[in-house]
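In this view, the complex is presented without one of its protein chains, the others remaining in place.
The block that comes next holds chain A.
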């Protein structure tokens, strides 16, 4: 078990906020990319 001492809340808050922000930008990037690819493929197939 990792011992974080009296600053446990501080360290966990910093890691929590950062990891959430990183996951957010990765998710947004992948979702937008998948949407753009789908729309272009659909258009090229039917348009």
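Throughout what follows, a contact is a pair of C-beta atoms (placed from the backbone, for glycine too) under 8 Å apart; a residue touches a chain by one contact, two chains touch by 3 or more; residues count from 1.
Basically, contacts and distances are computed from a predicted model.
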In UniProt, the chain not displayed here, chosen among "Predicted dithiol-disulfide isomerase, DsbA family", "Succinylglutamate desuccinylase", "Heme exporter protein C" or "Ferrous iron transport protein B", goes by "Heme exporter protein C"
Where the unshown chain meets chain A, residue by residue | 2-8, 10-11, 13-15, 17-19, 21-22, 24-26, 28-30, 32-33, 36-37, 39-40, 43-44, 47
